[in-house]
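Just one protein chain is left out here, and the rest sit where they should.
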Amino acid sequence: MGKQLKQKEPLNAFAIVMWVLGVLSLFPFIMMVVISFRASGDAYKPIFAPVSMTLKNYKTVLGNDNFFNWYSNTIVTVCVTIILRLAVTIPASFAFSRMQFKGRTIIWAILIATMMVPGETTMVPRYLYFKQIHLLDSIWVIILPEVSEVFYLMLLTEFFSSVPEDFLEAARIDGASNLRIMLQIFIPLSGASIATAVLFSFINIWNNFIDPYLFINTISKQLITPALKFFQERGGANIPMQLAGASMAIVPVIILFIVTQKYFVAGVSSSGIKG
Amino acid sequence: MKKALITLLLLTIAVATVFASGSKEAKQETRVVTTVCRASYVNEEWFNSMNAAFEAETGIHVDVQPTPGNDADHDAKLNIDLLAGSTIDVIPSLGPKFYYNRADAGYFVALDDLIASKGIDAKEVWGSYLPYSDDGHYYAVPYKQEVYCVFYNKNLFDRAGVPYPEGPWTWDEYVETAKKVTDLSAGIYGSYMNIENPWFILSAKQKNIPLYKEDGTCNFDAPEFRESIEWYKSLGNDLKIQMPVEEVVNENASWNYYAMAGDHLALFVQGNWFTRLLNSQTDYPKDWDYGVAPTPSAGEDGNNNFVSMGYYSINKNAEHPEEALEYLIWLGQNQWKFEGQIPALASLTAEEQNQVFSAIADASHGQVTVSDLYENFMNTGMGVAQSDIIGTAADEYNRIVNDEVAAYCMDLQDIDTTISKICSRVNEAIKNVQ
């Protein structure tokens, strides 16, 4: 009765349909890259038309005085945020998942509840508040608030909760302090979920448009995603150049994603959503 | 794997921080003044040679901050930045509506004494162009004035065998001319107008119909406004001398659209500043010649042309107030030469008058002559009409009119609904500001 448990993956009509859909899903990206190599006037010519390719758009984009600044600002912002975020969230997650303390439920409930408050609601107060504390116009205005993002607390806490208690028991019996347990047992164990948190952090901060657009004024301090708007200069009519800018902005994230996708999938799966 | 990742991150930060801080050190020695500009200026030759000339003359380096996005984005972002306490020294305001909003908000420094302290008699230089606020001070220096006019594509007129338009003329004559040149089968439209104020309400504004009633509420229900809007819509939808609003919206481009695509538009009503683009073969190459004609009049009581001004002010939070003052004064007297625009100076010598227009005429390589420009820009015999909406809740008023009239032109609502919506929304906005 035993059916073959692992069938050879069939290449049937179903597969073909899925492939077509997959390529369709990639279609915007493909177009983005293809059109970015055309001159402005040729932007709308049919996709297979024999149009001469040009690197001019990329030259303009990359040659922009501030292009390197934008990239490095974004990379610095992302890296610093990730490090600070992990430094602050890991102990907190450990505490929420493995330690007992008064008020644990209430604090947790408040934190989770705040996830329902959309960014639009806090846009105005954040602007006024950051202005008051002179935080505007520097990458710290992005970094500091992002450090305590509750989503990642939730993610890591869920994962830590799933580590079997036996690991802890042994260490506690030996009299190890919580700090040691966390550092020497938990962190090594949670490589995967930390990697996931890192990946998601990277994606979300890199792609964040409205916060840097609003809060950062000086062009040389701007991050890459809002800076895309600079390539709208020529009356919005030079589409290929805008697309060249757009590709430069999203290529790093895509590469990172392709290389680390298993963490991406793992992160979503293990986030406890499944119930 | 994790350790490697962390080390890599740390390395990247270290490297990036070094680079990021590196660029700051170069500018410590020279005197600097900062200013902000539209993203498109950065690539235009006149702008860069202007700032180079200033630096050559005074030794002060101009550090330019472009704002992201198009023109609407520029003003919005500039307002946000000013609100956030930006320390940019010299702030441009193109158009009274932006200027007065910002001046009222208290962003600028009063210039009366500052300019006098430099030994300059501002009244002598800029005369009645100085924008006085209600408190008796002025907070900006005008660097150019803009008049509206009609540009036309000579090639398209030749093609249709129609003589070039000449002023003085009326809107009816404008429409007639446009009809003669329109050839829809070849994709040629006789006329083009922007989809916003004041184009929506040209004749009403030329007749100087007030936008606010005596009691401060919205006066948009005056019949002249209704007439203007209906007329505007008919150009595209009925008379078909103009691209219907819907199609233009699809193009998703902004004001310099027809500098790039003007080869199928015969007449366009625009500000004289547009010559800057029409003259620039390198930035906006085109294969047709342009000519200028005056703005048509809206009849006897509407024989007024739109005049707008460009201003420069000094930010209250300016980082380099000294240099800002020098730059401001210099710009107020010299930018017109580089940009090829009409200065806002109280008196121009005959030579300067000639210079104003010969700069433009020369740059056009024969497309227009000095007398063309003089006759059609300055010597039109027309009075003055205000192109912007100024007053209580002006920003919203402007936006509401733009929104509702655009919807009307796209056949989403009829004229009565449009007018009543405008009135009610504007009144609401006015009430909320009290």
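Letters A and B mark the chains as written, and numbering starts fresh at 1 in each.
Going forward, contacts are C-beta pairs under 8 Å (C-beta built on N, C-alpha and C of every residue); 3 or more make two chains touch, one makes a residue touch a chain.
Just so it is clear, contacts and distances are computed from a predicted model.
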Revision key, fill the gap. Choosing from "ATP synthase subunit a", "Sugar ABC transporter permease", "biotin carboxylase" or "LutB/LldF family L-lactate oxidation iron-sulfur protein", the absent chain's UniProt record names it "Sugar ABC transporter permease"
Exercise for review: Based on the whole complex, identify which of A:53, A:109, A:128 or A:170 touches the chain you can't see.
Suggested key: A:128
Point to revise | Residue, one of A:18, A:55, A:109 or A:170, that touches the chain absent here | key: A:18
Review point. If the missing chain were put back, which residues of subunit A would it touch?
Key: 7, 9-12, 14-15, 18-19, 21-23, 25-26, 28-29, 31-32, 35, 43-44, 46-47, 87-89, 91-92, 94-96, 99-102, 104, 107, 111, 114-129, 144-145, 147-150, 153, 177-179, 182, 203, 206-210, 214, 225-226, 228-229, 239, 242-243, 246-247, 249-250, 253-254, 256-258, 261, 264-265, 268-269, 273-275
Study note, to complete from the structure: Note that subunit B touches the chain not displayed via residues 76, 79-80, 83, 104-106, 246-247, 249-252, 395-396, 399, 403-404, 406-407, 410, 412, 424-425, 428, 432-433
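Convention: only the chains that are shown with their structure count from here on.
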Revision key, fill the gap. Cα centre of subunit A to Cα centre of subunit B, whole Å, reads 40
Revision key, fill the gap. Given the complex, residues on subunit A that touch subunit B span 68-69, 72-73, 75-76, 79-80, 82-83, 127, 131, 136-137, 191, 194-195, 198, 213-215, 217-220, 222, 226-230, 232-237
Exercise for review: Enumerate the contact residues on subunit B facing subunit A in the complex.
Suggested key: 1-2, 5-6, 9-10, 12-13, 16-17, 19-20, 23, 39-40, 42-43, 65-70, 73, 77, 80-81, 83-86, 252-257, 259-261
